[in-house]
Every structure is written in C-alpha cells, then in structure tokens.
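After this line comes chain A, so read on.
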Amino acid sequence: MSGEYVSKLEKKLSSGGFAVTAELGPPRGANENVIAEKAKLLSCWVDGVNITDNQTAIVRMSSIAACVHVLEAGLEPIMQMVTRDRNRIALQSDLLGAYSLGIRNILCLSGDHHVFGSQPDALGVFDVDSIQLLRIVDEMRRSGRDMSGYQLDTPPRMFVGAAANPFADPFDYRVIRLAKKIDAGARFIQTQCIYNLERFRGWMSRLCQEGLTEKVYILGGVTPLKSAGMAKYMAQKVAGMDIPEAVIRRMEGVPREKAAREGVKIALETIHELQTIAGVRGVHIMAIENEQAVGALVEEARLMKIPGCLEGE
Partner candidate 1 sequence: MQRGGRLKMPENYKEPIRAIALFYCVNAVDRQVVKKLEGNCQLDLRLVKMPCSSMVKEVFLLRALEAGAEAVLVLVCPKGHCQFADGNIRASKRVERTGKLLGEAGLGGGRVSINDAKLETEEEILLALRQALSQADASGIAAGSKISNKEYIPSSADGVEK
Partner candidate 2 sequence: MIVAEQKPLPEIIEMVSPFKKLLILGCGTCVKTCFAGGEEEVAVLASILRLDARHKGKDIQITELTIERQCENEFIQEASEAVSANDAVLSLACGAGVQDIARRFKNTPVLPGLNTTFVGVMESRGLFTEECLCCGDCRLGMTGGVCVLARCAKKLSNGPCGGSRNGKCEVNPEIDCAWQLVIDRMTCLGTLDSLRQYCPPRDWRSSNSAGPRKLLREDMVI
C-alpha cells in the first residue's frame, strides 16, 4: 500500500496500528452544537468517526455538513454515503464537494431501506449499488476520472471503505461478496456488530484462507448492550443481527441497574477476543446516542488515547 496517506486513519492502519472508529449520528435538526458536543466525548479516543447518512432512513443533517462540523471539532470524519437517496450524478457531485471540504475517508453503503424510516412514502433511488459506488470512488482516486471518463481537475482521493455482515444469509456467499467489495476498491471494512464470536472467527478464517485479509483492513463491529430488552429487540427485529441465546441470558441474569455494566463487560471481552483474531485490524464501536460509553470502553480496553489529548476540551 502506498506510502502517501490521505488520512490519519489510513496512516494508522498502514503502519500496523490497531484502529478504533466510532459512530456519530447527525441531529434531526440544524443545530451544529449537537455534533460539537458528541465530538467532544469522542475526541481523545478514536482514530476516526463515522458520520451516518440519514441512518435508518430518517431525515437528519446531511453527512457532508456534519463531517465538516466534526473536522472543525478536531476529529477525523469517515463520511458514510448511501445509494438510497441520490443518483450517480448527485453522488459524484457530493464526492467532489466532500473532498473540497477536507473529507478524506468514505464508507460506501446501500443504506437502510426507506420503508423502515420516517418517510416510507419516498422513492428509493438505488441507481447504483454499494459495490458500484466503491468503484466510482476508487476510479476517481486511481485515474482521476468521473464515471463519464472526464478527467477531473483535482479529483478526490479518498480512503475508501465498505461494510460487511458476516452473520447475514446466505453465509457461503458472504465471502464472495466481500471479495467483490475489495475488488471494487474497498481498503477497509467495518463489520456488523459482533456477538457471535464463533461465527465471526469462522468467517475470518475463510477470509484468511482466501488471502483477503492481506488486501483489506478488517475492523470488527462492537456495540455495548444497554439492557436485556435491547438484546432481545436487536436479535428479533434488526435484520442481519446475530445475538446468541447465551448473550441474551447473560444480560437477563443481572439486575436491571447493572445491565448496562454487563453490556460493557461483554463488549470489553469481545474487543479482547477480536485483538487475538488474525486479520482483525481494529474495532468499530457503534454506540449511537451513547457516545460517552465509547471513551470509557476504549479507555478500559486500553486501546488508545490520543497523546496530549485533554478530554472534553
């Protein structure tokens, strides 16, 4: 991988570091202070923060704008971009705009389906899919051309990533799909929340066998559970989520007031396990609307602290 890094996240991963990323959901409104507040909680503890793009298909402040606020707060954003809401013209245009504003990391997704959102009556665009979007971004980086073949004046050169769900059906196809994402240009992968470590290990060993871990940085997804109810809800209602019975029973086995702590313990154990799995190059902590938990978790797991960083500054 090249010696010139477009982002701090790329640099850390390229130099063999164990990266930590988190997630920040933009507000349902135009108040930039909300982002500044959340960014403060994360600033010492992560290499990059994913800024979601109208997550769960609910209208929020745009990912690009929120990324700029995060940059101003001194954090490195990873702009999520979904293909649900924009056609290829809008996606490319926003890529140019995002780069011009200093955004250097991007995560390409298809997006949560809009029927689950606050406006299920919307038209789903899906002009291109997430793998095609990866190609578009990668092509701009490599050749400097847009989809029409036009040579761009100052093409965006982004560190590009994709998502992977090791737990979704059909299991056998999951590895092929990841390989396609890598072919399309994905340099890092953030996975779905991991609760079923056995299945995750199986998936990772398949990736190692196929030589895919040589080509891409895998960041394992971690979400601290807050309650037994949350565990059950996620197990039953969230598509592509695999929470084993044992984890749910463990959450049920502690008094309600200690449940959140138990969730953090499970997350800590998961992080330690992930550190021992060959090919895992970092963790992606998804604790939306629970940003203060991220710092505590990273600190307790002794993952990292940005040198000289004063919390809450």
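With respect to how the candidates were assembled, all candidates are chains of the complex that A comes from, given by their letters.
Rule of thumb we're sticking to: a residue touches a chain if its C-beta (ideal position, glycine included) is under 8 Å from a C-beta of that chain, and two chains touch if they have at least 3 such contacts; residues count from 1.
Note that the structure is predicted; figures quoted are calculated from it, not measured.
Trainee: Using the definition of touch given at the top, pick which of 1 or 2 touches chain A in this complex.
Mentor: 2
Trainee: Help me check something: in the complex, which residues belonging to chain A touch candidate 2?
Mentor: 84, 88, 110-111, 113, 115-116, 124, 126-132, 135, 147, 163-165, 168-170, 172-173, 176-177, 179-180, 183-184, 192, 239-240
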